[in-house]
Each structure stands twice: as C-alpha cells, then as structure tokens.
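Note that this complex is displayed minus one protein chain, with the remaining chains in position.
So, subunit A:
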Amino acid sequence: MSDFPFLLAMIAVPAVGAAAVTALPKGREQTARQLSLGVSLVVLLLAVLATIAFDVGGERFQLTTSVSWIPDFGVDFALGVDGIALVMLLLIGVLVPVVVVASWREEPTGRRSMRAFWAWLLLLESLMVGVFAATDVFLFYVFFEAMLVPMYFLIGSFGGPRRQYAAVKFFLYSLVGGLVMLAAVIGLYVVSANELGEGTFAFDALRQVEIDPGVQKLLFLGFFVAFAIKAPLVPFHTWLPDSGAEAPIGGAVLLVGVLDKVGTFGFIRYCLPLFPDASRELAPYVLVLAVAGILYAALLAMGQSDMKRLVSYTSIAHFGFIALGIFAFTTEATTGAVLYMVNHGIATGLLFLVVGMLIARGGSRLVGDYGGVAAQAPLLAGVFLVAGLASLALPGTNSFVSEFLVLIGSFPTRPVFTVLATVGIVLAALYVLLLYQRTMHGPPRGVLLEPAPEAPAPTTGGGGGATAATATLEAPAAAPARLRVRDLSRRELAVAAPMVALVIALGVYPQPLIDLIEPAVAATMSDVGADPAGVSPEAPVEGTD
C-alpha cells in the first residue's frame, strides 16, 4: 500500500483535472464545477490514504518518490513527506473541496468563462501539494514560484474592483522574495559542491553539509526574506491585505489558508535545519518581527472598515504567533506552531468563507453596511460566531490548543516575547467580537434593509467578492426597519458544516495531529541543535519591540 505513489498522484490528479476543465467545450459550466469537485475530493481521499500509509514512528521522510530530472544541475524530482508536510497536505485536501463548493455560484465578472477559474484552482492545488511534498530544494523553488501564476490569475481575473493592482502587487512581492531565495538556492548548491565534491539539491544531503557561519547567515537571509514575504511577517506584509481583500473568496481562503503557510513551513523545513547556527543567532531579530506583527496587525485589524481586509490583518497577527513558536526552538512551541498552521487554515478559512457569504448577500465589504443580521439569519450568525471564536482561540476551539502550546512552549526560552504576545490575545478578542457585534447584533441597518415597497430592488446577489461595493446608505425614515436576508442555503451549510466540525473536533481532541507532527518537529529541533527539553543555551532575553 505504501508503495503507491500518493504524492505524485496528488500532484498529477489536479493537474490533469485542470487540463480537462480547460478542454471542456464552451458553456459546460456545470460539468466544469462537478469535475472540479470530483477531482478535489479524489485528492482529499488520497491525502487521507497517504496519512494512513504514513508510519508515525518510522523514517523522517516517507512515501518518497525520486526521479532524476535535470542531471546537469543535479536536480531530482524528489517527493516525500514528514509529519509537518503531511498535515499541510491534509489541510489542502480539506480546504479545496470546501472552496469549490463555496465558489459554486461564483459569477464571472465581465464575459469571462468560469472554466478558467476552476482550471486555475485545480492547477493551484497541484502546485500547492508539490511545494509541500518536494524534498529537493530546486524542485521546491520551482513549485514555490510556479504557484504564483495560478494565484495571480485567480486574483486578477476574478477579484474585486482593485484586482489588477492587487494581483500585480502580490506577484511582484512574491517574485522578489523568490528571486532572493534563488540566489541562496544557487549559493547552497555551490557550497555543497565545495563540501561534498558534487553539488546537490537533495534536502537530506544538504542537511549534512557544514556551512561556514558567515555564509550561513547570508544564505539564511536569502531564504528568510522569501518566506517572511510569503508568511508574511510585519515589514513585508503590505501585499496581503490588498490581495486578501481583492481575491475572490475561494482564492482568499487558499491564499491565507495554504499559500502563506509555505512561508512558515519554509522556516521549519529549510531555515532551521540547513542553517542552524544562523537560525540561533538571528532568532531574536525574527522574534522581534513576530511579536511586532502580532501587536501591530491586531491594532490595524481593529481599525479596518473592510471585512476582508480585517480578516487579512488578523491572519498577519496569527502568523506572528506561528513565527514565535518556530523561533522559540522548543519542541512544544514548534509543534504548537505547526498545529497553528493547520488550525489557522481552518479557522481563518471559515471566517473568510462566512464573511464571503455575508458579502454575497449584501454586495458590500464594509463592516458599517451590516447590522442586526443575527435576528434574521441565526445560522449565518452562528457560524460567524464559531469562526470568530476560533480565530480568537477560545478554549474548546481548535486554535486554542495551538496558541496555548506556542505560548507555553515559548515561555521558558523567551519569556519577554511571550508575555508581549499574550497581549495579542486580548486584542484578538477585541477585533473579532467587535466585528461580530457590529454586523450581527444591534439594530438592523445597512445594505440588507428591506427597501420601501414601491421600489423593490434585488439585494441578494451571488456576486461574492466580485461585485463592487455599492452601498446605499439611506435608511427608510419611517416604519420599523426590517432586514431582508435569507439564512444559509443548503449549499452554504455544506460548506460550513465540515469546517465547524473540524473546529470543534480539533479543539477537543487534537492528539492525532500532534502525534503526526511531533516526531518531525523533534527531528528539526535536533538539526538546529536546540535542547528539546526547552531550555535554550542562549541568553533568553534580547531586544524587544
């Protein structure tokens, strides 16, 4: 069973699916949707089977496949997963079908065909799997960069009013980071050629290479910049609110849920094991960025009037937590960080989805255009609340476990940073609850108000994030205001239900995931030379924000 090339299949199936969708004749929108759903479910199934085939106590990298690809560069098409990559593949497997169903009624802007949307989505899935499954640094880089293209088209072709700006900004930020990483990738190859006699890109071989500390620092920075842009950490973050706000909801979910995780995944997989000395030396600076991000993004989130931008800023704050967990160098904190990556994908994904459902009803992205929705649409409000509480890491939701692990694991080595980070939890409660209160409770107001009887206007549209924010704010002068809003449809329930279930289930019983993650994290910690018991050899306190 474990001989089956799961990873190859998980890359190939969506890629073939994308080609098939492209090849469909014009007008077969329904077929395209169904095909996409089918393909994404197959990938989910493969991910689950791969998890079953994965031996938790076994080798570090399993389900490996390796084919020589470009022998002149010493590049292999080498795939394999450790526990960390595997949980990310599971996350992809879950999120993509959910996104497909959530985008079911997505209408194209202009005269574009939605077939392109489905094709790009499936291609993106294929490349996302590849980026987590690659065990060859060159191959990783190729997937890392190629992944930009489908996302670029998803934002640019199907996004909101400022989609061109957002798409180009997204692409250029990521490309610059990627190119700096490319220099480091080549540098790594050259270093390995000097050390081993023959250059290699294989992760396992590179791990053995002893690199001079000065060179290590340069290479670390090359990788770090790319990942910090991707993740995003604070000074490199400005592209995310734009992209998150302008992307179609499905794209936004995958963007913050999976794509950005490549950054934090890259810290764990590449920065720490390959450049242990540099990682230890530079960790305090990274932690400054992480904690600054937690606080700064939380404050900005509170100030947002656009719901999608707000959710994007909350993500930046969460990425601060993840980075804190990773660079605290304890098994506990890093396990928490990896778990956080999964949980954030689910919690923030759900929050994006439910915000998208609200926007689909009102056609506006502004917080101020909604109010009192809970009275008319209790299910919608309920899901909104669950998503919100999961985002602020309430005990009993999935995020709590991971946030707690990060904080408790970081405290022994980095008490000051950890204490500062906990302030972020309070801020998170503020921005989430304020958002919920303003939109769901209070007097009915905003774009969903029932229009005066003589001038009926359609207020419920399926435009998703694509329709422009055309808010008409005049309220009827007389008569008690009523909202006209329908509650969740069956399709929307099908989107929300599995996500809510995961929020609760992983909040109550996260052990299976932790079991998967922990050995890989422990191996990484031993690579980086940190004491897994939790006491760092370094002086614990350095500059703070």
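Note that in this section a residue touches a chain if its C-beta (ideal position, glycine included) is under 8 Å from a C-beta of that chain, and two chains touch if they have at least 3 such contacts; residues count from 1.
Throughout what follows, contacts and distances are computed from a predicted model.
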item: Candidate names "Phosphoribosylformylglycinamidine synthase subunit PurQ", "Coenzyme Q-binding protein COQ10 START domain-containing protein", "NADH-quinone oxidoreductase subunit N" or "Maltose/maltodextrin transport system permease protein MalG"; UniProt protein name, chain not shown; value: "NADH-quinone oxidoreductase subunit N"
item: Residue touching the undisplayed chain, where the options are A:V190, A:V426 or A:A501; value: A:V190
item: Candidates A:A19, A:I52 or A:L179 - the one touching the absent chain; value: A:L179
item: Residue in contact with the excluded chain [from A:A9, A:L37 or A:A146]; value: A:A146
item: Of A:S157, A:Q216 or A:Q304, the one touching the omitted chain in the full complex; value: A:S157
item: Interface with the undisplayed chain - residues on subunit A; value: 69-73, 110-112, 141-143, 145-146, 148-149, 153, 156-157, 163-164, 167-168, 171-172, 175-176, 179-180, 182-183, 186-187, 189-190, 193
